Structure formats: structure tokens, C-alpha cells
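Structure below; questions to follow.
For this view, one protein chain was removed and the others were kept in their places.
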Amino acid sequence: MDISTLQGVVPPVVVPLTKDRLLDKDSFARNINRMIDAGVNGLFFLGSSGGVAFATDAQRDEILSEAVSVVAGRVPVLAGIIDIETLRVVEQAKRAEKIGVDGLVATAPFYALGGPREVERHFRVIHENISLPLYAYDLPVCVHTKLDPTMLVRLGKDGVLQGVKDSSGDDVSFRWLILENEDAGHPLQLFTGHEVCVDGCYLAGADGSVPGLANVDPDSYVAQWKAFQAGNWPEVARIQDYLARLMYIVRGSKATVGFGAGVGSFKTALWQMGIFSTNQMREPVQALVGDDVKAIVEVLKKANLIASDAPIRE
Amino acid sequence: MDISTLQGVVPPVVVPLTKDRLLDKDSFARNINRMIDAGVNGLFFLGSSGGVAFATDAQRDEILSEAVSVVAGRVPVLAGIIDIETLRVVEQAKRAEKIGVDGLVATAPFYALGGPREVERHFRVIHENISLPLYAYDLPVCVHTKLDPTMLVRLGKDGVLQGVKDSSGDDVSFRWLILENEDAGHPLQLFTGHEVCVDGCYLAGADGSVPGLANVDPDSYVAQWKAFQAGNWPEVARIQDYLARLMYIVRGSKATVGFGAGVGSFKTALWQMGIFSTNQMREPVQALVGDDVKAIVEVLKKANLIASDAPIRE
Amino acid sequence: MDISTLQGVVPPVVVPLTKDRLLDKDSFARNINRMIDAGVNGLFFLGSSGGVAFATDAQRDEILSEAVSVVAGRVPVLAGIIDIETLRVVEQAKRAEKIGVDGLVATAPFYALGGPREVERHFRVIHENISLPLYAYDLPVCVHTKLDPTMLVRLGKDGVLQGVKDSSGDDVSFRWLILENEDAGHPLQLFTGHEVCVDGCYLAGADGSVPGLANVDPDSYVAQWKAFQAGNWPEVARIQDYLARLMYIVRGSKATVGFGAGVGSFKTALWQMGIFSTNQMREPVQALVGDDVKAIVEVLKKANLIASDAPIRE
Partner (left out) sequence: MDISTLQGVVPPVVVPLTKDRLLDKDSFARNINRMIDAGVNGLFFLGSSGGVAFATDAQRDEILSEAVSVVAGRVPVLAGIIDIETLRVVEQAKRAEKIGVDGLVATAPFYALGGPREVERHFRVIHENISLPLYAYDLPVCVHTKLDPTMLVRLGKDGVLQGVKDSSGDDVSFRWLILENEDAGHPLQLFTGHEVCVDGCYLAGADGSVPGLANVDPDSYVAQWKAFQAGNWPEVARIQDYLARLMYIVRGSKATVGFGAGVGSFKTALWQMGIFSTNQMREPVQALVGDDVKAIVEVLKKANLIASDAPIRE
């Protein structure tokens, strides 16, 4: 599938597990189909929200294979090839390519310290070893390196990168990336990883968004994209306000922090909404329980994603 | 002057020095008058862009007195009362109040380590000791503490804070601040400190902006505000793109980093544009020279703020 | 007083307050005299432990004047001249010089961002404006800049710096500083700010220590210094183990973090030991209470600094 002009809403897909921490294929298909039916423009598997860090290679392959099978060509499939350094990333890429995805998404190297020279070389070496389009995933909160916009546009012009998923939270840098990309003839497709500030990114000229929260409410993100296409900015912002309040689900966890509170909240929401059968997490993360679940349900009720009198699932 | 409904463009005023590092009063008046003539809604003195960190108490007093005298009531005057911890901030406040400003702006405490309990108490103690409206200045890059939106709204509801200048760069937090503030009845006036992402902040519901770059081009920030008031979002974004490219002036310095590169670039631009008579900096920062100046002039020429055939001032 | 060969134990003096947050002169004298009687080699006022960040200029002057009066030439008096940027530091220095201290201690500039060029210039400008010996205070946890050992030795050779108080916690850098200083002919007197790893620093060649915990137990730090002078390394380490366990007083606070937990614990210990009359803190920090006090008393009892059957003071 040609993804050279991919744009719009491309959610990073949250992966449901059974109580025994196996892939819950029924829930997985339900989640994928619900997002495709809502009209998303693509799906991104094995991103941070997809729990890539916690999955073994075999588990990653299982997720991707199932994903390709369920999606069945209805929308493009992007796959995270997240690993520590270049050669390991290339290995992840080769397995993903065999499974039949449409594009690959790589972060800067992590764990070992490096500088800009190594980061640029990293993407070039990956590109030399793969045949699919490559997206850079700017995620300093996880990899502790910010990708430089000028370098990204250079890699775009050189045909190394097809696009960028910007989850840096640095909207100044993202704006400069957009402008430098325009001035270079738009070699890169630029996606924001924001859930909460997507409207501003569209106004700035982003080509799309990759919001984890779209697992919980894909309709609203699609509606927001359509309002943007129609130039209806008050509606783009109104939907964003609603989604920004829905994102309160990740703010209330008392039991933990980080991934367990963030993606754990997405899983808990999808469980309480009946899309997932549990909110199970992979080791060493524990599923949210008790008051943390209740706080999420309260937010979902305010958003009318759960009926106000619905009991809490247990 | 009642500033309880202050909104719009409130530039942090860059302070010109003579070669001997004394306050250059003529240039200062020129800069102030140029911004007021452009239609800004207020002026913020002794902020980070105003070099507050580098000025002694006497120098601060001189700047504020001169500012109040030049502004002469045409627009509200906000004054930074930046100091290390609470009691020192109160002292800065008392001196500023005597000089006759209209509102005060304080950061979280810095240098000594603390937690959220100390930050909240800090603002409450300042408020108890002053009579003017108090704004919180969220500036983690300088003070290494991020202000929590829920705390800020609580302080707004309690009458401690009149507003917030958000220079955190954390637009997710700023969006949540806006929403929590709305849900509380809008006790706070919320200003973004962005230069580059002001359009997204307006779309999100900000009450105004405090962009250092407005020293260089106040007309465009005022025009952007008016386009926002008129609901002309394509124009808001178009002006932002222009200003985001103008902000390239801060990206090119080879000689230094931080304040010397950032505010140093603003001063250099104002010098080359003929508003300032030098680009002198206070110790220990050195003025930009040579290629760093040339790079700034190139950006200014592209922005048509300097004629394309103008010679470089020396 | 000539402090060019100052070495040994130079505690940063913790400053007691009355309930009303005024300087508690009796307790202050008690604390100073107790340390001098124990045999310390100097005293450092207005350091971080001395609450410099929280004191107004008038309060700083009061502390220094009282200190000089109580010490009365028995040991050298160093004074922190902590302020944001260069010119403000010079002002602090000039006031301290008038009060009659023997040496001055300055950190890198903070709040405004800068680079190594500004840091070096900062110390040079301070030195040009003062007549007393100048020590650099390496405290990245507060000022967010690490001082480079090569730069420090260069400033030593150039007569700008007399010594360094290293509170960086970076013992690799401190070792290189010691070695570069040796190779340059020992222009700098090098003090570690550690409480817990002083033995290793003596083994590495430090000229002395500036441990806040010496307020609580000056005798042990002096005994450790003497054991070091005698080359009795097992004794140096044995005393260090005792002191490292005594430092557990700062590890247990549930109510707060940072200065309130650290120096707050020192104050609480001195209060419970009868040296201070309260553990009051300056705004916005609150004094430790309840279980936090009990946890500190337990540690003091294990160290035999409080009798095992002593009641908790309230």
C-alpha cells in the first residue's frame, strides 16, 4: 500500500491481554475494527501505547501478524521497530517487513549515550537495510534524545525518512519542523503524537495525528480531522476541549506512574466500555484497581462514553 | 489601573544598554513607544527577556521608574519581582509597588529545593504581603519547577492569583489549565509566553500572549490578536508562520547559548533595525558579534524588517 | 585573617530562628561556640545549609554581623554571596566585606541560562570587584550548572579563586580537580561538601570538608580530620560509617522534600538535642512535625546524641 501521502488520524493501537497475559485476539479485533469503522486513516502498531517495550520478539510478531490479518488492507499498517541501537532496530524491521506491514517507525537510539552524529547515522543505516518507508518517532521522554528539525528535513530530502511522529511535546520545535519541511518541498509527512493539543498542531500545518486516546474515542478524533479539513476551527477546538477533558483519565492514578498510569488508563477505559475483557498489563506493570478504576469511570461518564448508571465491571 | 480583565498582547520589554552598560533611556523609550503605538495591550518589565536576573536592585528600580514614566498610563505595566525565595520576592514586590506599577509577576521559588507544598505557600505568602494583583510566571527552564494547573486554579479561586504567564512550553498542561480555569468560572487571566505557538494557544482559549519577539515586531503580534478576535483563523496561523520564521534569529548563534543567544538576538535585531543604539549585554554575558550578527540580519531581511540592501551596523 | 592555607573541617552553619522567625541569637551563639569548641577549622555562613536563599538582604546582614561578633576571630569566617547573576553577587560581596568576614563563596550564576563562557566570566568579574579571597561553590543541584575542573584550576592559577567547595556529588570530577590542581602547584584549597563520603575525599587528597551534618556532631568530624592527619584510615572510615548512619536523619521525612527535609532535619536534631530552641523555618518552608520529628529522634538515640529515655521536646 502506498503510504507516501498518508495523512489524518492514525491511532497507536492499544493491545488487550487476557487475564493470563496472552494476546486477547477477540478484544484486539474489536478495538481495530471499531477504529477503522470510525474512519481512521491508518493504524500504528507496536508504538509506546502498543506496549512494544514490554513484548518479546515472539509477542511482537504475534501482535503484528494478527494486526495485518484483522486490518486486511482496509487502512495502512505502520509498525514500531523499537529497539536499543541500530543493528537491533534493523532486526526488528526485517521481521516486521516479512509480516507484511506498510511502513516502519523508529526512535532515536537509546540506553547508550550518543550525540547528533550517531542519531543521524542511525536513521541512515536503518534506511539502507530496509525496503519499506521509514518514519522517525520523536519521543525524548522515553529515549532521552530530541530529534533536531533541521536533521529530520535533511533526512526527508535525502529519501531516508518518509515522515515523523512527533511525541516530543515540544511544539516550538514541531512548528519549525513544519516550516522547514514546507520550505524543502514537503518531503516529510508530519504527525503529532499529542492527544490534547491536536487542534493547534492542525492549525500549524500538521499532516495528521497519532493520539493514543483515539483508542477510547476514535469518532471524535475523526470528527476533529474532518472539521479541520472543512476549515471549521471553532469545531476543531470544541472537539479538542472535549478530548482534553477525556484525557483526565490519565491524571488520577494513585497507585503508579508512567506507563501503568497512562496506557493503563486507556486499557481500563476500554475494559469498562466493554471493548476489552480486562485491563491486564504485561510484567512488571500491574493493572489499575479500586479507586483508580472508579476515577476513570467517572471521567468516562462525564464524556458520555459510559451510561451514567452503569455499574463498574470487575 | 484595573487589570482584572487584562488580555491581548503584553510583550516582555527588552532593556537596551549603552556601551558602558548603563540604561539607554532614549532607546528604551523608543522601544516602549513603538510597542504602544503598535497597539499592545500592556507591557511586562523585568521579566526574563527584560534581563531581570542580571540587574541589581538599583538597576531594577531605575528600569521600572523609567518604564512607568515613559508608559505614563497608556497601557498597564506589569513588573517581574523575580528573586530566589519568598521573603526576597516580597521585598522586590514592595519596591515595585512604590514605583507605581499595576501588577506583579512572580515565579516559583528557585535555588533551594522544595516541593508542591512550598510552591503553593510561596504564592500565598507573597499575596498576603502585597496589595497589587499577582501573576504566576511558570518558567521551569529557569526555576526548575513546573506549576501544577490544579494548584494555579485553586490559587485563582482563593484570590491569591490574578493570572498566569505560562512559559513552560508544556502546552498539554496549559490546555488543562485553561479548561480547569473555565470550569472554575475563569478566575485567572491566562497568557502564553510562546513566541512560536501563539496561534494554537489562542485556539485553546488563552487570554493573551507575552512574546519576547514582539519587541522586534509588535505590529504582527497585534495583528494576530486582532485576527483572533475576528475569528480569522487562517490569518492567525499565517501571521504565526511568519513570526515563527522570524524567531529563527535565536537559532543561529555559534558564540554562546541561553540568554546570550536568545535575548542577545532580540537586542541585536533591535540594534540592527535602529531601535537600539547597541546590542550590549550585562555581565557576564557578551554581546553577539560577527557572523552571529550577520545571521540575524539575514533573517530580518527575509522578514522585510530591514531593507535588503542595508549595511550591517557596527 | 589569612585563609590562603585554610584546611580541615569548615561547617556550613545552620541558623536558628525563634517561633516568630527572627534570628535566635542565643541558639546561634550556642551552635557556633559548640563547633569552635569542638575544634573546627573555620565556619561558613550563608551557605545553602545556612538558609541563604530564604533570607532578605537585611536578614543576611544580621546573620553575618552576629556571626562575626560571636566568632570574634577564633576561626576564619567564610560568607556565601549567593545571588542570581554576577552584578547581584558583587553587591552581596560588597556588603559582606563591610561586615568583616575573611572569605567569600559564590556559586555559578543561576536562573538565566548560560554556558561555560558566562560561568568563567562570572567568577572573573566578581574577583575584579572584591578584595577578599573568593571560593567557588560547585552546587549543580541548586544552580543547574556543573563547574568544570579544568576551568577551576585555570581560575586558581590566575589568582581569581582561592578554593572550591565541591557539593556536586560528582566525585570523579572532584578527583580530577584534585589532580589537575596538584599538577598546577596547588593554587586552590579544595573542600568537599559531602557529609557521607568525606573519608574517600580525604583519601583522594581533599584539603578539608564543609559538612552540614557537623552542626549536629562537630566532634566526630573533627576527630575524623585528626585521624586523617594521623594516617589512621580505618578510624577515618569507622567515623564516617557512624556519620553516614547519623545522616539517616535526612532520609525519613514524609511531609516534604528538599530543603525542608534536609536542613529541616538538621534544625530538628539541634532542637531535640537542646542546642536550638525550635526547629522553625523561614517561609515558605514549614518546620517538621509529628512522625518526622520522631524518626529523627530515633536516629539521634542510636547515635547516642540523645539519651535513650529522653522525651521528645514539643
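A, B and C label the chains in the order they appear, each numbered from 1.
Convention: a contact is a pair of C-beta atoms (placed from the backbone, for glycine too) under 8 Å apart; a residue touches a chain by one contact, two chains touch by 3 or more.
Keep in mind that this is a model prediction, so the values were computed, not measured.
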- [ ] Please work out which displayed chains the absent chain touches and list them by label.
- [x] A, C
Open item on the list: Using the document's definition of touch, tell me which of A:G39, A:G100, A:G114 or A:G252 contacts the absent chain.
Closed with: A:G114
- [ ] Name, in rising order, the residues on chain C that touch the hidden chain in the full complex.
- [x] 169-172, 175-176, 179, 194-197, 199-201, 203-205, 231, 233-234, 236-237, 240-241, 244-245, 248, 251
Open item on the list: List every residue of chain A that touches the chain not included in the displayed model.
Closed with: 48, 53-57, 59, 82-88, 91, 109-115, 117-119, 121-122, 124-125, 141-144, 255-260, 262, 282-286
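Keep this in mind: only the chains that are shown with their structure count from here on.
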TODO: May I ask you to sort the chain touch graph into line, ring, star, complete or other?
DONE: line
Open item on the list: From the mean C-alpha coordinate of chain B to that of chain C, what's the distance rounded to whole Å?
Closed with: 36
- [ ] Report, in whole Å, the distance between the mean C-alpha point of chain A and the mean C-alpha point of chain C.
- [x] 49
Task: Junction residues of chain B - those touching two or more other chains - done: none
